[in-house]
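Note that this complex is displayed minus one protein chain, with the remaining chains in position.
Now for chain A:
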Amino acid sequence: MALRELSSLEKYLGLKKPNKYSTQGDKKVPVLQNNQGPPLVGLITIACHLVKEAKRSDLLGESAESRAVVQQWLEYRVTRLDGCTKEDSKSILKELNIHLQDNVYLAGNHFTLADTLMYYGIHPLIVDLTVQEKEQYLNVARWFDHIQHVPRLRHHLPPVAVLRNRIYTGRHH
């Protein structure tokens, strides 16, 4: 899973030659063999590394503040979201829904790596939601729909229909 995310991220970043990854441990933590030094371990670490490689540091935040916020949401992704139970997923969605009420993206007004990884991570949760539940987490649904339409981002994931269609329209008078 994490490896597919990283390869999608590489494509999104427009990195020409794909890296080779391996995994370690039961949780299949991704490992990147690095020519310049020791291997890098961990999804966030590698993802941040790739972003720098691609000279897209803007995706990590434009100021010290936003950089910290981005890192915080990346951490949230790997600590709270990964391997969460059904119960957890409810409270995660609830939290995100409130947070996204007055934030366009996770880290405020700019699209960042946090949105990308959160999108990849939350996709299986959103797929499982019923229509009613999506309605319940309206802000998450709005954000999710927005992110999945970011060009070249979706790659390995199928699109999820978020908005509903009316079953009937008004009478003509």
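Convention: a residue touches a chain if its C-beta (ideal position, glycine included) is under 8 Å from a C-beta of that chain, and two chains touch if they have at least 3 such contacts; residues count from 1.
The definition used in the following text is that contacts and distances are computed from a predicted model.
Asker: I want to check something: the complex is missing a chain, and I'd like its UniProt protein name from "UDP-arabinopyranose mutase", "Kynureninase", "dolichyl-diphosphooligosaccharide--protein glycotransferase" or "Methionine--tRNA ligase, cytoplasmic".
Answerer: "Methionine--tRNA ligase, cytoplasmic"
Asker: Of A:3, A:69, A:125 or A:147, which one is in contact with the hidden chain?
Answerer: Reading the full complex, the residue touching the unseen chain is A:69.
Asker: Quick one: say which of A:15, A:54 or A:84 touches the chain that got left out.
Answerer: A:84
Asker: Could you list which residues of chain A touch the chain missing from the display?
Answerer: Residues of chain A in contact with the hidden chain: 27, 29, 37-38, 40-45, 48-49, 52, 64-65, 67-69, 71-72, 75-76, 78-79, 82-88, 91, 94-95, 98-99, 108, 130-132, 135, 155-156, 158-159, 161-162, 164-173.
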